[in-house]
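One structure, pasted below without further comment.
A single protein chain has been omitted; all remaining protein chains appear in their positions.
For reference, chains read A, B and C in written order, and residue numbers begin at 1 within each chain.
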Amino acid sequence: MKSHLILSIVAKFLIPLVLLFAFYVQFHGDFGPGGGFQAGVIFAAAVILHLLVFGHAATEHFIPTAVLKIGAALGVLIYAGVGVASLLAGGRYLDYDVLADNAVAGQHLGILLVEAGVGITVAAVMILLAYSFQQRGHDA
Amino acid sequence: MSPQLLMLSCLCLPLVGGGMLLLAHRRPRLRELILVLTAALSFTSALALLLQFREGNLLRLDLLTLLPGLDLMFEIEPLGALFAVLASGLWLPTSLYAIGYLRARKEEHQTRFHFWFCVAISATMGIAMAGNLLTLFVFYEVLTLSTYPLVTHIGNRGAVRGGRVYLGVLLATSIGLLLPAMLWTLHVAGTLQFTAGGILEGKLAPALAGLLLLMFVLGVGKAAVMPMHRWLPAAMVAPTPVSALLHAVAVVKAGVFTITKVVVYIFGTGFLGTVPAQRYLVYLAGFTVIAASVVALRQDNIKRLLAYSTISQLSYIVMATLALAPLALTGAGLHMVAHAFGKITLFFAAGAIYVAAHRTQVSELDGMGRRMPWTMAAFAIGALTMIGVPPSAGFVSKWFIIAGAYQADLYFVLAVIVLSTALNAFYMLPILHRAFFRAPEGRAHGEAPWPMRVALVSTAAASVLMFFFHAPILALTRSLTGAAP
Amino acid sequence: MREHLPILLVVLPMLAAPICSMLPRGRQAWLLATAVSWAVLAIAASLLIRVHAEGTISYALGGWPAPIGIEYRLDGLNALVQVLVAAIAACVLPFSGRSVQDEIDADRQPGFFALLLLLITGLLGIVATGDVFNVFVFLEISSLATYGLIAFGRDRRALLAAYRYLVLGSIGATLYLIGIGLLYALTGTLNMQDLAARLPAVADTRTAQTAITLVMVGLGIKMALFPLHLWLPNAYRFAPSAISAFLPATATKVAIYLMLRFVFDIFGVGFAFGRLELNEVLLALAAAAMLSASLAAMQQRDVKGILAYSSVAQVGYIVLGAALATPIGLTASLLHLFNHALMKGALFMAMGCVMLRVGRTDLDAIRGLGRRMPWTAAAFVVAGLSLIGVPLTAGFISKWYLVLAALEAGWWPLVILILVASLMALIYVWRVVALAYFAPNESQRREEAPLSMLVPLWLLVLANIWFGIDTRLSVAMAESGMRVLMAGPP
Partner (left out) sequence: MSWLAHFNYWAVIVVMMTGLYMAIAQSDLMRKLIGITLLQTAVFFLYISFGFVRNAQVPILTEGAERYSNPLPHVLILTAIVVGVATTALGLALVVRIRERYGSIDEAELASLADEVEDLEPHHDFDDQDEHP
């Protein structure tokens, strides 16, 4: 991959910001607009930017495909697991009230976990998609 | 044995025998022993059943209920008992004959052949004992399907083509006409039970009843009423034992048996008398009698000639049934038996000629009477039965049909019988003339193998015996008309 | 735990799917998926029994009560459909072990089973949920999984088939989405019960009528109702064997269930059939489906193609019974829904066995099958007889009911139509059977499919016979489903 100086400098500058914004959206989700879907996509956008600028090898070096695959599955597991946990705690499926001592804290905890799961899965899947499309282009 | 067990054994013995055949397929002698034993046992149980019936036992067997009001059940009535005994009784000589035939021809897949034969017999028993229309229909279809492998047994292109016509016509008529007719009956009458005196009386307008009757008569393709007769000549691609038992006895008789059952137990002769269209069906059957005889006149292939003769003779029975006179109905029952004996003898003879002399055409039969005296003598008796000349069984049955035609004042039927008798003589007697009064041609050959000869002589003898001793059969068919005043 | 079974039914395969995708070997994924499918069947069966003993079960997700939160609602109808889906899954998964090993690259097998589990999740979810938007979500989960699974097919035409299905399926789902969006705008609710209660007030608006039409067309695509069936034949034909055994028996059935639910329970017969006269449209389409698809099936050169077109025709049968909107018609429809799943599952499984041993399923591959694979061929014959509707098989019972329903409604031409279509079924099934048994073949080697495939196959075949002889259970189930539908909107 040819190096584009301006692109790589701008990218290096932007990527941390985008990542930070992703985390903001992720954890602010239970108070305001935001949540796992959006945060996951924003996170993925940062990684995809890295992929486009620095190439597949560089990106895969710090986010390997195997990790992404596990991440994609793990997110779903967290989501469904929270539901099952609330079952085990004596409530209904996805009834967050029972997850902590009082209902409000329970709702907080529950939504946080669920959104985390969603975020991980969405980010992982988006990055995986980008990886596989990128790969195809080079082989063909 | 209890009567129910007897009925079950009539139905299952051939199946069990067929299954054992399959197991014994590596040992031909054992296989054939099983076949003959099965046939004998089936005949015995059918006979025992007939005796039970004559003692006046109520013979009824509920097998299973598919849906409320829709069950598979069996009930013996005179005609059914007669049919069961006839089919299983003729199976015994046929199985002997088939063993000889298949061995002499060195056919492949003999076990498969015998197995499907057993299934077909079992289905015939089911038809004979059926207690309602649904049961009859089920076994009717099983019979069609189980005879397909027999018809296409040779497996060449011609056999497959013939098989396709066979299956196509029989299934198309049964699903396209018989099944709707059955559904209509169920819808109108609320039941499909065979009941003395019929179940449709007062429930259907006469004009519609005529249509329903037409659907039944044409829907039972096995009765080969024109224009649904095409399958029978097509089925002649089958090996001769199949043509003999199935296409002279089991399959075609199942057809006329079904029509008779429908006329007597579904419509009821009393009700049918008020249906105007019934007359036209008599004409249709009469037309078939004459037309098929005319076609038979022009055939040179022996089996095709016999097939058209069968079409003609079947319509005798249909016509006699539809004449609705008690005597004619008795004649119909008698003719079922008489024609069975005669036609199976003729087919046996044709097969024997084919095996011994490799001849299939009428024009090749010159002098055959001297080469194969037993075979041709039997053929002559069969031919006489077809024409209706004493001392053969055909005379008795035709006598009753004629008497019935007088009784019903149906001079059309009378004319048809006279004309067709003349036509029968026209196509049968020249064969006998060729065989006995012309000099033989070609290389010399002897008779067919002994199992075949035993079979054809015994059926020919039965045909003659029936002329002299027909009282038991007459009693049975009389009681049929007793059910229908 | 017992009260949570309705949700566990859906969550179990959903939880298992990601685990499956993480497993290193296809074999392990298969074992897990099989175990899950059996557990799901057990749960579904226990739920069905409970519904029959105690009546409708309602389960509120997250503890939010019905009209606000998402509600899972099981009654005599969908508990039955769930058991059907679960049972077919429990049969197909053991069956799939060998055929997947044979047809799919080793490293892609865990993904395959994960998608299959997701498909099961989606289908079970559609059936269980009482919320129309939730239906959309599960519909898309199952559809996406299906597109992916079809693309696993070895033939490159599988890709094209998957793509076509994706385009049409997405259009269908989108139309459905618009429809329920309009309904939501009108009534302010997405809960089925609530929707049914509020719909009559606004039924006269054009918006409501548009919404209903959109929903019906969207579902029509999903259930492959003629003429929206174009995606189906190739999708079934080129999918991996396990998938083409699973889909016809479940996916279209679930879509049909959904249509029944909408027409009878949400819109109400009086509105959908009485005022909009949808029944006449459905009747005409069903009739066209039966005839045209049967004709097409007769011309196919590939057995899976024949079976696929026959599936389109059978959808026609099912819709026909429903469109009559009489108790007996609905019973017939539900019976056929159930029975057809049994027979098509068995037929496609038999073709899976052929695929494994012969590698193709065109008519030439069938030659002499009766000798090469006697058990497979015999299974095909029995299931084929059931498809034709021969007495003593399950197919006969449902067709019999259908004919009775048509007679009762006074629709004579329909009776003829059903019989003609059965005759055509006979022709296309017989073509295969005649080749299998009466056509000579050079290779007379005997190479029967492995037991792991034969046992599930014969289980379904025996079910075909069982439900053809002892009809008490199936008819009682269908009737209880019918009563739910005939009761109409609450």
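We adopt the following convention: a residue touches a chain if its C-beta (ideal position, glycine included) is under 8 Å from a C-beta of that chain, and two chains touch if they have at least 3 such contacts.
Computed from a predicted model, the values in this text were never measured in an experiment.
K.L.:
Sort by label and list the shown chains the missing chain touches.
P.N.:
Across all of the complex, the chain we cannot see touches A, C.
K.L.:
May I ask which residue of C:Leu32, C:Ala79 or C:Leu144 touches the chain that does not appear here?
P.N.:
Considering all chains, including the one not shown, the answer is C:Leu144.
K.L.:
Considering the whole complex, which of C:Ser170, C:Gln209, C:Ser292 or C:Ser452 touches the chain not shown?
P.N.:
For the chain that is not drawn, the touching residue is C:Ser170.
K.L.:
Would you mind spotting which of C:Leu80, C:Leu117 or C:Ala162 touches the chain that isn't drawn?
P.N.:
Touching the chain that is not displayed is residue C:Ala162.
K.L.:
Spell out the interface residues on chain A facing the chain that's missing from view.
P.N.:
Its contact residues with the unshown chain are 31-32, 37, 56, 60, 65, 122, 128-129, 131-133, 135-136, 139-140.
K.L.:
If the hidden chain were put back, which residues of chain C would touch it?
P.N.:
Against the missing chain, chain C presents residues 105, 107-108, 111, 133, 136-137, 140, 144, 147-148, 151, 155-157, 159-160, 162-163, 166-167, 170-171, 173-174, 177-178, 181, 184-185.
In this section, only the chains that are shown with their structure count from here on.
K.L.:
List the centre-to-centre spacing of chain B and chain C in whole Å, with centres computed as mean CA coordinates.
P.N.:
The mean C-alpha positions of chain B and chain C differ by 45 Å.
K.L.:
If you average the Cα atoms of chain A and of chain C to get two centres, how far apart are those centres in Å?
P.N.:
35
K.L.:
Would you mind listing the residues of chain C that make contact with two or more other chains?
P.N.:
Residues of chain C touching two or more partner chains: there are none.
K.L.:
Okay, in this complex, where on chain A does chain C touch?
P.N.:
Chain A reaches chain C through residues 69-70, 72-77, 80-81, 83-84, 87, 91-97.
K.L.:
Please name which positions on chain B make contact with chain C in the complex.
P.N.:
64, 66-67, 70, 134, 137-138, 141, 149, 152, 155, 160, 163, 167, 171-172, 175-176, 179-180, 183, 187
K.L.:
Would you tell me which residues of chain C are touching chain A in their complex?
P.N.:
It comes out as residues 1, 4, 7-8, 11, 14-15, 17-19, 21-22, 59-63, 114.
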